[in-house]
Each structure stands twice: as structure tokens, then as C-alpha cells.
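Here the complex is missing a single protein chain, while all its other protein chains stay put.
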């Protein structure tokens, strides 16, 4: 099976998730002044964070399936499993935003990020274990230092939530930055491989 | 007509359905503790079940159209008919979740699954009866034992709902498992055929 | 410009419209019996009608762009204009369903169908007037008897709404049936043309 529909379906789900989160920013009725928007600030901030996270996941998903040619049943389900945890992000975001970043809500948000991160790792493993393996992906992620570090940081932030919500949120921002800042080594490795493959095909 | 847009449209509808179900998980306002989430548990469980079912339908739809090259008006409408019943799953899920799996709600959920299953069978028949037929699909589904068993089990579960809700839900879980666990015989049959076809084309 | 993204965008919009209509079927809370669903019946019926209409539009749009190779700015906007009127169908449907098919609501629904039908005709004209024209489409629609009849029937139904809501709705069902029942003459004409073109290309 080719990857086309899996990519299209995942794009659809992530596009909808990233967009329905904005529905949590409920339009204030009979409230025509800028000051009336103030209570929406925590909801807006939580929206920005989740928008960036879903953007990162889409981005990484996009990169990941650049190097995948065929999918099997296991990869399809590992992908749906990832989409399941991502689908809960609007809820976790809304709960956190509506309750002004209360400790339990910040912790649940971290649990959601942690489970999404785990699901992403499982998806990578499913791809690596597919018949024939995936040498390019194996080289590109190596020991997956970035992925493992993220999981550890999420876990730490969940525990931190009850001590300091600000610190927990700072960790979420930090992990997002780790993924936002491009990693030229990986890009180069990928480029080389793709080039190698093309040379062989031609 | 090629299958591209039919697939894209179905992907879009299923992606939206799988995602709007999560909107039923309404964010509790002024409720910042973990305990505040407890009333959402039945809604969450019903969400998980329907997410898996829609995932199975997407998965099967994906497989089905792997072996279809061209669509006619009948196939287009059989597909829209399937999407119609699937589009009611968020409603049936929400009704069941919001009313803590009350007997009538569990029965209606089963009726929805039954009608979706029937619509899927009709779609397969529409494909098999298209001019030229579809030898690969005919071989792959055989007498469609799995499909027919599912329909019988759904019907049984609808009746069971009024005796034991737990038993009815157990049947829904069982049918989901039947479809989740990969069926290597079919995959092999498909692979052989595709290989045969390729050999002829080359 | 190729038609790929115009088709994908239209598929997306129609898929979302057909799906968000189901959100109007609000899940009744603390209402676990079948009888509790009775008040939803008019909403359900209006949903079925609009699902079929949007299905017909998607189907026709699909057919239409089979014979279009390139789009210009005018076609893009004619298409967005069509999507605009279609985007109001969930509202018109909801208003009609929530108010048990009151005369004014049935009339507005007809106005919405009329404007969507007009927008579709304008889209066909934009395609026919594009540089080079579109001989296949011109032959396939001829004088567009079906399209013009629909517009006349919609107009009649709008007027009828205030005399007999049942009669008006019967007209909407009739027009839907006109489009649902396949028109073998057109399909054959199209097939011949496509065949001709292929012969020339090969």
C-alpha cells in the first residue's frame, strides 16, 4: 500500500484539530470593548502553545513519511494511535485555558503531550520494523536522542505542575523550541540518502 | 472516472467525523481538579470505541479502493450511503455517552453499526457488479464470512442491550477486535493478485 | 493552472458542510429513551434531504471537473461563489428543522437551493467561456434542460411554501430524484468524447 491516503487522512485530522481548538475562543456577546477580551487571554495562550505543538507534529509527520514508501496494517494502526492522542489535545488545551492553567490541568496537558510523544515513537518503531526495514529513517533518528529527551522532559513537567505551574509550562515551551529550531545534521543526512537512492535508481 | 476524488472526499468526511466526536467531550468550566473529569468517563469510553470503529472503516475503505480502478455513479452513491450512516456515529456515540450507556442508547448505537455494516456490504456489491467485475475483490472477500458474522453479531447485540448493556458492549468490542486483528490470508491473496496484475502489465 | 487544488479544496469544503450539519442533531442530555429522540425527527429529515443535495453537488462537481483541464481566475471565483451558497445550506437546514418546516423556513431553504443552482450554472458558463472553450462539456450539457428545469422548480417551490409546505418539500424531493437517477445519455456522450480524445492523444 502506498502512503498517499495515510498522509491525506492524517493531514485532514491534524488540520481539523488545529482549527477546532479556536472554537474554544468563544466570541463574547454584548462585549464590544478590548477589555472584554481579557478573560480570553489564558485560553488564547493555551491555543498558541497547542497550535505550535500540532504544527510540530504535522511537520515531523511530513518529514517522517518522506522516507516511507509503503505502509502495512501495523503502520496504519500506529498512525491512528498517534492521531487518537493528538485528538485529545483540543480538550486538554481547553481545560487548561478555561481554568487559568490550574495545576491539575497543566499536568493533564503534559500527560497528553507525553502519550502523543510515545505514540510517535511507536509509529517510528512500526516503520523501522516493517519488512525490509528503513535504513534512511534508522540513520536519521539514530538513538532518537531528541525524542527520548522530550519524553523525559514531559514526565518531569507533569510532576512539576503541582509545585510550579510556570516551571511546567516553561518546560513545554522548551521542548517545543527544541523541535522548532531546525536540526541541520538530520536534514543533511536525509538529503544525502535521498541523493544516494536517486543515483541508484537512475 | 478515477477513484482519487472519491477517496479524498471519504477521507475528508471520516477525518471530520473522527474529530468532531471529541467536541462531545465538553471542557468543564471552573472545574480545575482531576475529580471534575469523572463525569466525562462514559463519554470518553464511548469516544474511544467510536474512534476505533471509524478507524476500522477508514482502514477497510483504504484497502477496498486499493483494488478498485474506476468508479461509476452507482459506486459513488453506495459510498455516500456508507458515509451517511457513518455520519450519524458521533450522534449515537454522544447519546450513549451522555446517558451513561442506558439500554436504548446502547441499542441505537448497535443499529447505527449494523446499518453502517450493511452499507459497507452494499458498497462491496456495487463494486463487484460494476462492468468488468472485480476479480481481486471477489477472491479477497470470498463469501464475506467476516462481514456477515459482524452483521449477525450487531443484531444480537441490539437485542441484548435491553437484557445486559455490558454484554451488548462486549459484543461491540468483540467485533472491533475481529477487524483489528490483521487477517494475513486476505493480505496474502491481495499481494498475489497485485503481483499477477503487475506481471501482466509489465 | 491545474484543477487539482480546486478539486481538493472543494472536496474539503463540501465534506465539512455535509458533516457539520449533523451537529444540529444535538444530543439530548438526561434523555435515555427512544421517545426522547422524537423531537429530533424534523431535524433528522431536514438533515437527510440536505445530505442528499450536498451529495448531488459533490457528485456533479466531480463529473464537471472530469472534463476540465485548466482553471483561470474566473473559474476559481465562480467555484468559490458556488461554495458560498452551499456553505449556507447547514444554516437553512437547521432553521427549517428546528422550526418544524414552518413556511418561511421552507421558502428560505428553496431560495438557498435556487441560488446554489444558479451558482452552479454560472460555474458551467465560466468553464465554457474559458479560452479554448470546452467542447465536451458543451455537448454534454446541451441546452442544460435539467439545470434550467431545476431552477424553475425551485422558484415554484419557494412560492408554494406559503400555500402548502408539503407540496414545496415534495418539489425539493422531486428535483433531488431528477439528479439522483443517472442520465445514461450524458454518461455515454462523455465516454465517447473521452474515448475520442484518448485516440487523438495516443
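We call the chains A, B and C, going by the order they appear; numbering starts again at 1 in every chain.
In the analysis below, contacts are C-beta pairs under 8 Å (C-beta built on N, C-alpha and C of every residue); 3 or more make two chains touch, one makes a residue touch a chain.
All values reported here derive from a predicted model rather than from experimental measurement.
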Sole contact to the chain not displayed, among C:56, C:76 or C:176
C:76
Under the stated touch rule, tell me which residues of chain C contact the chain that is not displayed.
1, 5-6, 8-9, 12-13, 16-17, 20, 23-24, 73-74, 76-77, 80, 83-84, 87-88, 90-91, 94-95, 98-100, 102-105, 108
What does the interface between chain A and the hidden chain look like in terms of residue numbers?
7-8, 11-12, 14-16, 18-20, 22-23, 25, 27-34, 37, 48, 51, 55, 58-59, 62-63, 66, 180, 182, 187
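Assume only the chains that are shown with their structure count from here on.
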At the interface of chain A with chain B, does the proportion of residue numbers present on both copies reach over half, so same, or stay under half, so different?
different
Averaging only over C-alpha atoms, locate the centres of chain A and chain C and give their separation in whole Å.
37
Can you tell me which residues of chain B touch two or more of the remaining chains?
8, 12, 16, 20, 23
